[in-house]
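For this view, one protein chain was removed and the others were kept in their places.
What follows is subunit A.
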Amino acid sequence: MKKSFLFISCDEAKHICDKVQYGEATKWEIFKLRIRRCYCRITKNYNNKNIKLTEAIKDGKIDCLKSEERNRLKKQFEEELAKHE
């Protein structure tokens, strides 16, 4: 099927919507997403939920270990574990 340059599929809209959350969508993609949102309830719904999740993550101020920090912790603990066994 020929891909429309303006009208996008629901899956593509969801993909763009995900990219928007990370500031990685282009202006053209955002424009196409906006058009799709006007007439597609599923896209609109997904977009709203996605925005809500992004806001919750921002408000929750969650944090996690970086890979190297986790590896260091793991190495330290494994040494202690070996002593313990």
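Keep this in mind: a residue touches a chain if its C-beta (ideal position, glycine included) is under 8 Å from a C-beta of that chain, and two chains touch if they have at least 3 such contacts; residues count from 1.
Following the convention adopted for this analysis, contacts and distances are computed from a predicted model.
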item	value
UniProt protein name of the chain not shown, from "Alpha/beta hydrolase", "RNA polymerase sigma-70 factor (ECF subfamily)", "1,2-phenylacetyl-CoA epoxidase subunit B" or "Proline/glycine betaine ABC transporter permease"	"RNA polymerase sigma-70 factor (ECF subfamily)"
Among A:27, A:41 or A:61, the residue in touch with the chain that has been omitted	A:61
Residues from subunit A at the interface with the omitted partner, ascending	14-15, 18-19, 21-22, 24, 49-50, 52-53, 56-57, 59-67, 69-70, 72-74, 76-77, 80-81, 84
